[in-house]
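With one protein chain withheld, the remaining protein chains of the complex are depicted in position.
The block that comes next holds subunit A.
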Amino acid sequence: MEKSTVFNNRLLPYLLLLPQLVITVVFFYWPASQAIWQSFLREDAFGLVSEYVGLENYQALFAQPEYYRSMLTTVIFSTLVAALSLSIALLFATQADKNLKAASAYKTLMIWPYAVAPAVAGVLWFFMFQPSLGMLARPLRGMGLDWNPLLNENHAMMLVVMASVWKQISYNFLFFLAGLQSIPKSVIEAGAIDGAGPMRRFWTIIFPLLSPTTFFLLVVNVVYVFFDTFGIIDAVTGGGPAGATTTMVYKVYADGRLGGDLGGSAAQSVVLMVIVIALTAIQFRYVERKVQY
C-alpha cells in the first residue's frame, strides 16, 4: 500500500516545498540559466562590452583539438577516480564493519580526509611527490624510477587520480559503512548456516543489499569527478604537462577564470552540464533497474 497523506489545505503542500524550491532556483536554475545566456555572448573580462554572437562560442570550442582531448582525459580520469574510490572505500568499509578493537578510532581516521579542502589536498600530494624534494618522490627516484610528473603525462595523471581518490574515499566509506550496518545480521547468519563462505556471502547477500548505497554513491562520485576536482588539478599539475591532466571542468576554470574568456567558458559549462545530466539520466534509467531497494 502506498503511503500518502491527504492535505486539506491546498496551499500547505506548496508552502512546505517552498524552501527547497527557492534553494534550487537560486543556486541551480538561476546560475545555470545565466551560464546558458552567457555562452551566446562575447564579453571582455570587465563586462564593459557584451555582444550577442549566437553559436560562435560553441563553434570555436568544437574546432579546438584540445577540447576533444580534454573530453578523453575526463573519461580516463573520471573512470579511474570513481572506480578506485568506490572499490577501495568498499573494501575499507567491510573491514571496519568487523568486530575490531578501537573501531571508532579507525572510522574517525578514515573520515578525516573529507574535511580537507580539495586545493589543500592537492598541495599535500604535490609536495609529497615533488620530484626533487617530495618525501615520497625521493625514494621512488632512489629506486631508479625516473619519477617526473612535470614532464611525464602518466605520472601526472597518477598523481591527480591518487589525490582525488584519497579525498573521496572518506565520503564513500561513510556511506558504505552505514549501508553495511543496516543489513540485517539475520540474513547473513542464515547464509552462513546454509554453508556460504565469506566471499559468497559478500557477493550474493551483502553486495546486492548494498546496491541502493552503491548506486547513490556512483551518481555522487560522477558528479564529484566532473565538477569538484578542479581544485586538486589546479594545485597538483595546473592541467599539465602539455594538457595531459586538463579535464573538462579544469578547462572551464582555466579559460574562464585564468583566461577571462567568459563566453567560451560558459559554453563549456553548458556542454558539461548536458553531459552530466545525460549521464545521470542514463544511470537512473538503466543502472537503477538493477538496484534492489
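Heads up, the rule we're going with is that contacts are C-beta pairs under 8 Å (C-beta built on N, C-alpha and C of every residue); 3 or more make two chains touch, one makes a residue touch a chain; residues count from 1.
Rule of thumb we're sticking to: contacts and distances are computed from a predicted model.
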Undisplayed chain, where the name is taken from the UniProt record, one of "Cbb3-type cytochrome c oxidase subunit", "Sigma-70 family RNA polymerase sigma factor", "sn-glycerol-3-phosphate-binding periplasmic protein UgpB" or "2-oxoisovalerate dehydrogenase subunit alpha": "sn-glycerol-3-phosphate-binding periplasmic protein UgpB"
Touch residues of subunit A, complete complex, unshown partner: 42-49, 60, 66, 130, 132-133, 141, 150-153, 238-243, 254-255, 257-261, 264
